[in-house]
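One protein chain omitted, others in place.
Labels run A, B and C following the written order; every chain starts at residue 1.
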Amino acid sequence: MEQLSQAYLEKTVLQSKPFSADGKVKETVPGINSTVEGSLGLAVCTVDGKEFEAGLTDYRFTLQSISKVINLMIALQDAGPEAVFKQVGMEPTSQLFDSVKGLTELGGHKPFNPFIDEGAIAITSLITGKNSEERFNRIIKLLRKITGNAKLRMNEAAYEEAKRDSSKSYALAYYLESESVIENGKVEEALDLYFRGLSIEVNALELARIGAFFARDGYMNGEDEPLIKPDHISIMKALMLTSGLYNDSGKMAVQAGIPAKSGIGGGIVAAATGIMGIGIFGPALNAGGNSTAGMEALKHLSRNFDLNIFKRSSFNPDKNT
Amino acid sequence: MEQLSQAYLEKTVLQSKPFSADGKVKETVPGINSTVEGSLGLAVCTVDGKEFEAGLTDYRFTLQSISKVINLMIALQDAGPEAVFKQVGMEPTSQLFDSVKGLTELGGHKPFNPFIDEGAIAITSLITGKNSEERFNRIIKLLRKITGNAKLRMNEAAYEEAKRDSSKSYALAYYLESESVIENGKVEEALDLYFRGLSIEVNALELARIGAFFARDGYMNGEDEPLIKPDHISIMKALMLTSGLYNDSGKMAVQAGIPAKSGIGGGIVAAATGIMGIGIFGPALNAGGNSTAGMEALKHLSRNFDLNIFKRSSFNPDKNT
Amino acid sequence: MEQLSQAYLEKTVLQSKPFSADGKVKETVPGINSTVEGSLGLAVCTVDGKEFEAGLTDYRFTLQSISKVINLMIALQDAGPEAVFKQVGMEPTSQLFDSVKGLTELGGHKPFNPFIDEGAIAITSLITGKNSEERFNRIIKLLRKITGNAKLRMNEAAYEEAKRDSSKSYALAYYLESESVIENGKVEEALDLYFRGLSIEVNALELARIGAFFARDGYMNGEDEPLIKPDHISIMKALMLTSGLYNDSGKMAVQAGIPAKSGIGGGIVAAATGIMGIGIFGPALNAGGNSTAGMEALKHLSRNFDLNIFKRSSFNPDKNT
Partner (left out) sequence: MEQLSQAYLEKTVLQSKPFSADGKVKETVPGINSTVEGSLGLAVCTVDGKEFEAGLTDYRFTLQSISKVINLMIALQDAGPEAVFKQVGMEPTSQLFDSVKGLTELGGHKPFNPFIDEGAIAITSLITGKNSEERFNRIIKLLRKITGNAKLRMNEAAYEEAKRDSSKSYALAYYLESESVIENGKVEEALDLYFRGLSIEVNALELARIGAFFARDGYMNGEDEPLIKPDHISIMKALMLTSGLYNDSGKMAVQAGIPAKSGIGGGIVAAATGIMGIGIFGPALNAGGNSTAGMEALKHLSRNFDLNIFKRSSFNPDKNT
């Protein structure tokens, strides 16, 4: 096995970066343009708090769909799994990241899972708060604690852009209303919270800290009580593995075997339970909306540190010494 | 944590059996009828060879879709992952077990994954052998070794029934031929091997031994060389987790977190890597084609022996003592 | 051939009315409830102005989807066929009246035809006018002239109900916006006009007059210039025949062969070119949203007065004597 180090990460960035040539940036995302298309930032936080980074790890970009896993986390905490999964299913689909098929193929009249757009919109209403702003403040407060960045905030331009380019989200939200998944009259509020979440700005290191928090099953180092129930974190990780990378989820389950969630801002957060969190910024995306260089880096890390949950050794680390 | 024992399994069978009331047997499957509808057999083999069983574990039933994971295993060994995944995808779908939707929604003109019918039919041709009989003999030989039952064989009545009730399989196979996934003129042979696989007869204990073989990453106890490459076994387990239980796959990933594969004969094989294999016979199926009592038993085992791969303790068992 | 008369219509109402037992009223439509479920009103206007009626022909009900053909007529007049069919297609679909499938299966990124909901919403913007109210006034003015009812107006309760129960329409409209079929920011206006149209109140006799206007290819009796270009009327009639009765369109093309348009308020307007217009009020609907008694009456009229455009005699009546 490799030794986790600054040098290792730098080598991995070098080996993975060329894969960004197979992808393209999503220029409609504020802050993302051709100047970062070839970039890759890779950060690792071990569960006991050691941090390593290489490449463009201080570039701030928006969570985009990664916010769906944050929203899910808080919805699970606020409403409990039963209420959450009354609202959305748990089944992976094979749809593209910008599909609206779920619109007409709700599984049992609810979105297939919380990571497709309609599912993500559906669960925002389960987050406690008077309105979308108050709900959002709870999200930001939690993320500030987890990332250690007290200034973590929403990117206003991204929020404005999300509101501007929102027709498809409105279509989904109204369809959910028509199917009584969203309560009558709550479309605007659901979407506002959804758009705010998409617009939260992080860097790769902060993502790695979020991943490490998942890898610690919801515990902050040095605290006795978990911030989020371990049972809820494991639910999230199961969904990340089966559905976190759009229609590359199955392939990455096979090739890396690490629960991960991606966003079209180029981010990927991954969590190797009990071992490490991984944060990636790789804005060149494949047709499926996932970072090409980022997925390559994940495969390296999985192979080199035995992170694949379907492999024996990761379960019996002591046998590998 | 519970102590794994005969008594534990008996208690679990008692607690899970009532869930068979939520399901129904598939009477078209030979050997399956109302007299076994309320039954449940549960067997566990630990990776180091201890065996426990409770309930109806000596009833012989047919693998049905569980054969898909066996075929995949041998196809991976014979042709390698690259060739296999040129033929089929790795993405989970949200389709019902008897759906033919994949027919018209082939992902990139190939079946979404090797566990939907069209995918399973597609990969049979990658198994080495002059004809379907020779190919089948290789499968049986391997399974005899893994299960320790030198008399393991195909149930002739089930094979005849599979051939008789084959219109949908023929439709799928010819569609694959039209899409050049199956080579021209090879439909009959592909289907024959597929039907033979469905008809292999096992009991719950034998299934548990197969699960234990997966849990040992392809090693037989006492042998230095793996029978099947560990890398291939981990591919199979990833696919089992994302797609092994039809449209309950996502739910069971969340609720049990153990790679598993089911068949409409009532069987479930599950593999907790490095820990144990689980074999279940629970012929009462839900609408999705999965054993209702069997899934309940899986949840018990997962909870009581920390088998959920998305939970921390299963990765670092020594830290939890 | 039968003699067109009051007595004939009364007989036809008697024979057709029992078919309302196969349908059910749509109680969410204002003015429609179980007290009219068994009713049938049947009115005929010949192209030269003779009028006959039988049954419940003075009951006022809302146009609902029949307004789609009116909107199409005015859009064709205002923008011309080329502009209209840049916005929507002309192809029949096999979808149910309340399907939102078109949402995700737009043919070439535009609605399949102007009679499915998304198509109907799409063309409202082609009607000339500063805003939806002004546009609506043009529609009402034209309909007042055609029906001879100077007091024709919108049913306010129906309009309110349409706005209240509008989630699905909003979903469709925003999806159209996301596909650039509806211009950015015009969703509200498009829907307002659409809802107003649905809510226009008529009776069966007025519908028959509208049908006769279609049968006269857009001419009012006694006027030299057509109100609407004959070419546009024939376009509308072609679309009515292929798509006017939702997924009963094909069946009624075969069984009656008369261009017709239905609405879930129970109305059907039909036009036998050069012969007569037919207006029907039959609020008991089948699962496809069409009046069961009304379709039966149409078949009677078609058979008895040779109105089937696929039959020889209707084209050359004098050759058949």
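Annotations for the structure displayed:
Note that contacts are C-beta pairs under 8 Å (C-beta built on N, C-alpha and C of every residue); 3 or more make two chains touch, one makes a residue touch a chain.
Nothing here was measured: the structure is a model prediction, and the numbers come from that model.
One chain is not displayed; in the complete assembly it touches the shown chains B, C. Within the full complex, the residue among C:87, C:169 or C:242 touching the omitted chain is C:242. When the full complex is taken into account, the listed residue touching the unshown chain is C:112, out of C:112, C:174 or C:305.
Within the entire complex, the positions of chain B that touch the omitted partner chain are 99-101, 103-104, 167-168, 170-175, 177-178, 184, 187. Along chain C, the points of touch with the absent chain fall at residues 89-94, 105, 107, 112-113, 215-217, 230, 234-235, 237-239, 241-243, 247, 249-251, 253-254, 257, 259, 273-275, 308-312, 314-316, 318-319.
Here is the rule we use: only the chains that are shown with their structure count from here on.
Taking the mean of each chain's C-alpha atoms, the chain whose centre lies closest to the overall C-alpha mean is A. In terms of their C-alpha centroids, the spacing between chain A and chain C amounts to 49 Å. The distance from the centre of chain A to the centre of chain B, with each centre set as the mean of the Cα atoms, comes to 31 Å. Distance between chain B and chain C, defined via averaged C-alpha coordinates, is recorded as 55 Å. Not a single residue position of chain B touches two or more of the other chains.
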